[in-house]
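Every protein chain of the complex appears in place save one, which is left out.
Should a chain be cited, it is by its letter among A, B and C, assigned in written order, with residues numbered from 1 in that chain.
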């Protein structure tokens, strides 16, 4: 293969990758853009293989190991992607991301151990290896911890919530730095390398573990940006501009996305990273006891009110997602629709624990697109609604965000559900939401609480509605 | 100077240039961004000089010629920039742009004539030289022709408006191609080079000359993009990434801007480039005779109506700009304001001959920013206006654009001046505007024509208003 | 060589910053997941390591494991993103059918 062809393929791949990233940020083009990026990746791989085939050739051993790695990684990846439920998207992305980091780490280790074979000698290669090992390790362990926390496999040890963790993390960072310097000063000694690997792996854990589960999407996005940096560093190690550009693009785009996500939930990156679990204390203390004047009601009452309504707005929140109640919800709304009741869904941009998560979940349950209303669109419509059904949402319907300048939520745009005639709030108890603060909505006269797990309550509601004769034509 | 420092300076310069271009596209940051870009340029020049000073050193001859070139170019540039009136912005930009093209052309010529001295040998350098000569020549002659046409120094010869020009231009393009091939095949022979220079220079003239003066801003923007391409090609010749990146950025940004401008005036790039002077025929034939029911009035009548008004909207157009009447206009509006009359200016995005031109002109005449209303903002306010004063505007107030689907203007957003109680249209005669079509506004019952040069009419109006006792407190 | 690397690093980063402008919150998750798949471009590095390994088994093994991890990331990432986006894209189509 001529050099020109090789370069042309590389340039084309970068062009397609750039178009892919750009397209992914618009609803219209997102799916095509993702496929385009996949094509670009395949093109880059094909180009690389063809280039080596036409020059030095590939040994049988190389083929064997390539096919082995491809089969294992590819098949596992494909299966995971198909099997994983939509509710576990954050965990899944974290897992994939961690593996990307691990891959960079392993390449850098290979280059550190066998520099001659990979032409990775000289100061530039050495520094790149150090960066790649450091960022790759953090990405790997950080992502895995994030995944485990989201899955509920891990909880934060109490000392991790004290200031002590900052001391530990600083010590780990210093150790990593020592390892890095040792590696650069004395490339042959293995001590520096292992010190770097171990301490940066621990650092990844130490930094991620204290972060509250709800802030995880931001952390994953940040780690995703890191894995781009790790790829760019690996590009310096093996001397590939394609890798550098693609890595740099992902790194920068990930940083922007992280910032956008923080803005959306009224939080700063610094407070996410160093603030620890938000409101861990206040949620327990302040959330429960302070409420007076709570009206609670039964599922029957709710069903009767729904039957009499003409216009119902559903407000799904985090609780709906964890309860995996989207399919039951869809059945309930189907029944309401066949009874001629007008149903709409109010989607707050940060409802749930991951941006856009609600849209994905409801789309999965086959809710028609036209019924999903964005916040700005639905807010003026609340006064015309007879019933609002708040399902496991809390902060996104807290009127304090507009009324109380001292509230931590102040300034965050919220859904004005209190404008509706009747509001039912489905949640398990009186505990607070993500922000850990009290919700004035629950005390309003037109609000009734319907306690219970969202899926269970919706199931009961379905039975009641059918008993009332709805849903049959 | 260490290599590292040199590269750091280059990278910093590109970073600043990119930020400059980005900032220039937002009103808030534009001025700072322009200064940032200037700093980046100075940084790049300083870096280059320091690098040579610290390595090979600069000879006395080099210094002399550098200082000579700097003084002449810099001083002339500074004087031109200070002296040129705001109304001549399009011409000025064209002139500057042409000089940029000439500079690339000269560097490429130098490299072609003395390849050894400039290390410009080998196929890559040769192809780059060819591109640089070709694009540089077109940019230079095209820009100069654009400038001359805008200044009114040149008019289009009649054969240039026939289809014949396409034949001539194709012949010139072929000749340029032959020259290019000859240059590459036989680098030492001068024939190819001169054929290329001459034929691409003529091509630049041949392509630009037939284009109507009003389309010129688009052409200038396109030529500006070309000068970026020429700079990038020069970067290949002398082997400078900085030049390549900066040139590529300007080239691409210029292309986007050209497209944006075309969209704004409801025109396609193809029709601008190959359509020739728009409506040249119809303007002469169709513009004049067709009007019936024209009401014309005197300056006195206009002054009396203005005196009785409470709310006056000024609609400035191309005619105001060519008449340079902005300062007189400002005096008139000052008089109206002191009489307690509410004055606003309706700025159509493509009023005039250059986008944003009206804003610059009125800002120059010290019109307060709050009085400049964009189209979307002012259109709902016309029904509440007592008097609308249309000054040398035509197409942008043509109601056909909304009412007649067969009109060439159909779809272009226009100012709804006909909604006002009384409309005065100041223009010299009944000739058509840029698009060459009839304006139904002139025949409406609430429209009165006030014939005369805009500056003269406004001057007379000022006298009349003062005679009526306005403007004195 | 190193300088050229720095150039592409700088330009790639700037490009990355510019490419993402206003992303609607709906797309944050798929964008994150798609970008994550792209970061699996380290497949190229893993492949290079295997190809250059010769008969160094340790290196072959390291490269192969690295390749596996990278491909897990790439294939899984693109597929899962597509799954998510397929759900979105069903909708505009429906809308047009109305």
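Following the convention adopted for this analysis, contacts are C-beta pairs under 8 Å (C-beta built on N, C-alpha and C of every residue); 3 or more make two chains touch, one makes a residue touch a chain.
Just so it is clear, the model here is predicted, and its values are computed rather than measured.
Taking the complete complex into account, the chain left out of view touches A, B, C.
When the omitted chain is restored, the residue from B:5, B:45 or B:294 that touches it is B:45.
Touching the missing chain, out of B:110, B:273 or B:444, is residue B:110. Although one chain is not drawn, the whole complex shows that of B:190, B:368, B:383 or B:411 it is B:368 that touches it.
Interface with the hidden chain, as seen from subunit C, comprises residues 4, 7-8, 11-12, 14-15, 18-19, 21. Seen from subunit B, the chain kept out of the figure touches residues 17-18, 20-22, 24-28, 30-31, 33-35, 37-38, 41, 44-45, 48-49, 52, 56, 58-59, 61-62, 65-66, 68-70, 72-74, 76-78, 80-82, 84, 86, 89-90, 92-93, 96-97, 99-100, 102-104, 106-107, 109-111, 113-114, 117-119, 124, 217, 220-221, 224, 227-228, 230-232, 234-257, 260-261, 264, 349-350, 354-357, 359-360, 363-364, 368-370.
Panel shows subunit A; residues 3, 7, 11, 14-15, 18, 22, 241, 245 of it touch the chain omitted from the view.
Note that only the chains that are shown with their structure count from here on.
Counting C-beta pairs in contact across B-C and across A-C gives the higher total for A-C.
Here the CA centre of subunit A is 47 Å from the CA centre of subunit B. Computed centre separation for the pair subunit B/subunit C is 42 angstrom, with centres defined by C-alpha atoms.
Averaging C-alpha coordinates per chain places the centre of subunit A 16 Å away from that of subunit C.
Multi-chain contact residues of subunit A (touching two or more other chains): none found.
Residue positions 4, 10-11, 14 of subunit C are each in touch with at least two other chains.
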